[in-house]
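Worksheet for the structure shown next.
Yeah, one chain of the complex is gone here, protein chain that is, but the others are all in their spots.
Presenting chain A:
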Amino acid sequence: QSLFSTIDQRLTIPGEGVYLYRNPSTGIDRLTLPYSGRSMTSKCVHLSEGRIKKELSKYEALLSHLVFPSDPSRTFKKRAFLQCRDCDKKGGPRDSKVLISACLECPTYHCLTHLLPHLRDEKHPFAMSLETGYIYCLRCGDFVYDRLLEGLRMDSLNKLRGTLGLSVVSSWNPSDEDLVRLARSRSIDGGMTVRGMVNMGNTCFMNCILQSLLHSPSLRDFFLSHHHRCNMTPPGSCLVCEMQNAFQFFYNGANRYSFVPSAMLHTVWTRSSLTGYSQHDAHEFFITAIEMLHRDSRNEDAFKSPSLPHSSRDCKCIVDQLFTGQLQSDLKCLSCGNVSTKVDPCWDISLNLPQGERELSLERCLEGYVCSEVLDSSFPCNRCRSEGLHKQLSFLKTPVICVFHLKRFEHDTHLRKKMTTRVTFSEKLDMSPYTTSYRNQPHRFDYSRGSAAHINRRSYEYTLFAVVQHEGSLDSGHYTAFVRSYNTWYLCDDERIRAVPIEKVLAAEAYILFYHSTHIKFK
């Protein structure tokens, strides 16, 4: 007995043997496994016949009153119904609080097992889980899915999540175009994404940065989905194009060649001061590359970015979206209490290494970065003119990708030596203590005060994905990079690639650290 009224098109995903059936009136909402013609998420005909679909407001009311009550006055009701009295009395087959459901015809509440006899006896065809809002159909004997009702359920859920400050939950319903594409594409086994890079003569300073960028998750997604469509006139020498080409080459599983970054080098050479055959500073290259990518993004139709330097609040280029954070500077006068605030964009974080320390942690460096500093007499308070202003930095907005530059090289002094301080760092980093939110409301981040702290801190959690290492002295040194691909770390030394345990990464003589936001919220 088939539950399908019409089968319009059958699309096959080869290799998995999954069939998607398309119903012309409702779109795709069925999935079938190959060993039988039966659908896993059968369309419940009873739902369309039943009154639920005609009485949507009733379902919605139940959702907002009992399942996802955003109004505190209603939560009392929910609590009252979260128990199955039959389980308490007769002793249920499992805990009495599982699958508590409500009959959709009358106000009866039991765990599903004890609700079934009621549904059968009274011929009430549907029930709803109080925890999730999913609908149970007596005649199908199972929970059933309907796209319209699911939409209502998600709306109600997201309304509650919104009031609690949680992120929105969304589902992806593939369009017909998506389905055609899915059917056509083959699933490629996640192949090696790491490959060597040729050193064209002291270019390891560039190679290590490129390796790090090529393994930046969000950046990779942008370039592999070919987001950059260039209008540069005359064509050629757009660094964004070069970057895109690099990504496409790097992630092409069909070949295993080393990458030769000659085009990239040429582009940077001809348009910046990083010329000559000598070794340059990797961090300098990073800043140069980022600025050039930002500038060249103007060639895209998608948006118009303002002139450089970065006016990050308006610019939507991929570089600003990922690397630019906002640094707040508060100047407080202890005499008159006046606080003047300024917000500046920042696209990397350069950390001083205090003299005389043999070893310190990244967190300690960050504390030093944001800690209060007393300004000297050359900066008096603009209200009362007294001296001794307290300056404090904090991150108003942390970027998606945090790049930490450890200032090991003093270029401006005559000394020109390298600070070999050992800086320890971990795979995870919590940026919340250095943020403006934390400065203003530290209790929101206090674990002892409840779950809200966990949620607030999560948005500032970062995961390490690349480390640029500098070994040797200032004049004769060598750059290498550690990058993470899936969950394996690799040491990239120009053309030589080697898998390494994470302990080796954490023991590295770090110069630049790349961290990626662990949880990205989508708006």
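Everything below uses one rule, namely that a contact is a pair of C-beta atoms (placed from the backbone, for glycine too) under 8 Å apart; a residue touches a chain by one contact, two chains touch by 3 or more; residues count from 1.
Going forward, contacts and distances are computed from a predicted model.
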Name check vs UniProt for the chain missing from the figure, options "glutathione transferase", "alanine transaminase", "Proteasome subunit beta" or "Transcription and mRNA export factor ENY2", returns "Transcription and mRNA export factor ENY2"
Across A:Y59, A:F126 or A:F143, the one contacting the chain not displayed is A:F143
Out of A:L112, A:M200, A:A263 or A:L331, the sole contact with the unshown chain comes from A:L112
Contacting the left-out chain: of A:R181, A:R256, A:R385 or A:R449, that is A:R449
It is residues of chain A that touch the chain not shown, namely 33, 35-36, 38, 40, 72, 75-76, 78-79, 94, 99, 112, 141-143, 160-161, 163-164, 166, 447-452, 454-455, 458, 519
